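A single protein chain has been omitted from the complex, and every remaining protein chain is retained in its original position.
In order of appearance the chains are A, B and C, and numbering begins at 1 in each one.
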Amino acid sequence: MTKDSARPAPEGAESRWERRTEAPLAAASLLFLAAYAVRVLAQGLPPAWRTACLGLALAAWAVFAVDYAVRWRLSGQRLGFVRNHLLDTVVLVLPLLRPLRIVRVYDAVRRRHARPRLALYARVMFYAGLSVLLLGFAGALAVYHQEHAAPDATIRTFGDAVWWTCATLATVGYGDVAPVTPLGRLVAVGLMGCGLALLGAVTGSFSSWLLQVFTREDDVYTPDARVVTRGDDERPPGSSSPGAS
Amino acid sequence: MTKDSARPAPEGAESRWERRTEAPLAAASLLFLAAYAVRVLAQGLPPAWRTACLGLALAAWAVFAVDYAVRWRLSGQRLGFVRNHLLDTVVLVLPLLRPLRIVRVYDAVRRRHARPRLALYARVMFYAGLSVLLLGFAGALAVYHQEHAAPDATIRTFGDAVWWTCATLATVGYGDVAPVTPLGRLVAVGLMGCGLALLGAVTGSFSSWLLQVFTREDDVYTPDARVVTRGDDERPPGSSSPGAS
Amino acid sequence: MTKDSARPAPEGAESRWERRTEAPLAAASLLFLAAYAVRVLAQGLPPAWRTACLGLALAAWAVFAVDYAVRWRLSGQRLGFVRNHLLDTVVLVLPLLRPLRIVRVYDAVRRRHARPRLALYARVMFYAGLSVLLLGFAGALAVYHQEHAAPDATIRTFGDAVWWTCATLATVGYGDVAPVTPLGRLVAVGLMGCGLALLGAVTGSFSSWLLQVFTREDDVYTPDARVVTRGDDERPPGSSSPGAS
Partner (left out) sequence: MTKDSARPAPEGAESRWERRTEAPLAAASLLFLAAYAVRVLAQGLPPAWRTACLGLALAAWAVFAVDYAVRWRLSGQRLGFVRNHLLDTVVLVLPLLRPLRIVRVYDAVRRRHARPRLALYARVMFYAGLSVLLLGFAGALAVYHQEHAAPDATIRTFGDAVWWTCATLATVGYGDVAPVTPLGRLVAVGLMGCGLALLGAVTGSFSSWLLQVFTREDDVYTPDARVVTRGDDERPPGSSSPGAS
């Protein structure tokens, strides 16, 4: 978004490609996540179905690779492209992170339909929260995939994996279940890194929003009540007042 | 509050309803919490009393449902009402969260009696802290209710549940006691989500308030001492100076 | 401090009393902490010494009680005094928290000797950090006192108690050692509450200070270099540059 607007007016080949492939790539992301989830969770499926899931996931991955290659080509850069698109490169190697992109697509769809936009803090809370949910689901899947068959594993069911993910993202970390395999621990460290930063953004925005609401409430009791009318759209959806549940 | 003031002057039927039902609903909320607590904690009560508690809790729930229905009717909306009052819908399904509303009533009562209002940070700390206390009590009750009879439970007494709640809300999470049943873990995840955001607001406000106190102290040593007099009412109650216990 | 300056010029009896008793009370606080520490830690002392420690602690406590009573009298208030001096009342009941006051005395001494004052963030970090140290020491003592003789205790030595306190204040909470007695857990909850808020202030100030240093560094590379000279005193002591250890 910001990237395109900062460029000169005639739309470059690269940004046109990005705009057109956005929806198909989001669909491929969800397809990848769904195929991976089915393959990991539904152990009792007939082999043919499991192979189909694997095929779908690989196909989605191939789509990501093609997209990456085309964009590299269009950019006209050499190795600099890899450095300038570091996150894209990471996502190509770890396609489970790809679904985070649909957060962006959701925003674009919402805008096209001219829905009223949420206020600043509500938006940060919403997008960071949605990213945490997707990230947590992908992390729970990956950890379950690595751990459930390890000999001394404590994460034995997908429920355990989800419980572990929640306790980890909240930095509570009971330790009643915890990954024991090297790969499971690697996924865990990645989850901590991404998740804590995102959740910090959620709680930080919540605090700021709460302070804002209380500040505005102060203004209500001053004679000049116009302030309230102006800022009224900054409440998150469904909240009727501060302190109310 | 802010909602009403932003509307045109003639009070709508919905806001009049809200204003009139505020106190009875708060009473019903506390009644629900008390009845639930007695039923969960007092296992040795005669069956008749336990049935009475169940009846009271269900009656309070019915009051919430009627209030929700009336407000839906008055709003003249269809399914949009559910989306616009998402938190109210959640609270209808999880009435244990309802007591959080009394924080708002407390504020209204205080205002009617013309008590001097607390300063901004103190108010955020006070309301968020009170919400955390209520939420923690309801969470400890619910987790104890789900866990204490599970075969491999570590949360066996209500004291364990309270200790677990404190360790969870502070994100310390020792793991010496932890929920093991699916429903207990579901309650735990909800408690983490709500509690961490609220506690983040408390500690954030405390930091901001501390910085403010120290900033003001700086001003005392400048020749212009008027600044101090103006901001003097921003101390939380009972604190006589920064750094003093 | 701020309290006094906000009053009319003729110093009231209450503030004169506060100013004069500040140093003796701080000495009594340290005496109380030392006597309590010796009694708790030095189990092998001859009974006469242990009785002497108990006597000293009780004497210090009596001094606090007298000070509280005199200030109540001087204030001319009735029960309102208890509500307005809530923290003082808490400290009277829990004299282990009293040493936190010496943070304030240290500040006063420093000022009298005309030492250059630290910058805002450094001061918040310093006072909150010192308070956390004192609070942690008192908390470790109290938890060790409650726990070390319990039958199924995991906190068996004072070293365990200090390790547990550090892990708790950092919200890491391994759970390898944790209090098991009701009183020990009560102390733990108090420690979490106070400690997390204070440590949040320390890390928050550190972040703000880091951002400030990096912002100022930006200004160095602009032609107008006067900005640097003005803000130069905001470095904490002993730090020679950002990023340097």
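Please note the rule applied: contacts are C-beta pairs under 8 Å (C-beta built on N, C-alpha and C of every residue); 3 or more make two chains touch, one makes a residue touch a chain.
Because the structure is predicted, anything quoted here is derived from the model rather than measured.
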Discussion item. Among C:13, C:65 or C:166, which one touches the chain that has been omitted from the display?
Written reply: C:166
Fill in: Options A:52, A:150 or A:192, residue touching the unrepresented chain
A:192
Response to the item:
Logged for chain C, residues touching the omitted partner chain are 159, 163, 166-167, 170-176, 199, 202-204, 206-207, 210-211, 213-218, 220-221, 225, 228-229, 232, 235, 237-245
Discussion item. Residue by residue, what part of chain A touches the chain that was omitted?
Written reply: 1-3, 5-6, 83-89, 91, 97-98, 100-101, 103-104, 107, 120-121, 123-124, 127-128, 131, 167-168, 171-175, 178, 180, 182, 185, 188-189, 192-193, 196-197, 200-201, 204-205, 208
Item to complete: Just the residue numbers, please: which parts of chain B touch the chain that's not shown?
Response: 171-175
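The rule we apply is simple: only the chains that are shown with their structure count from here on.
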Worksheet entry | chain B on chain C, rotation in degrees - Cα superposition, rounded to nearest 5 | 90
Item to complete: Would you pick out the residues of chain A that each touch at least 2 other chains?
Response: 171-175
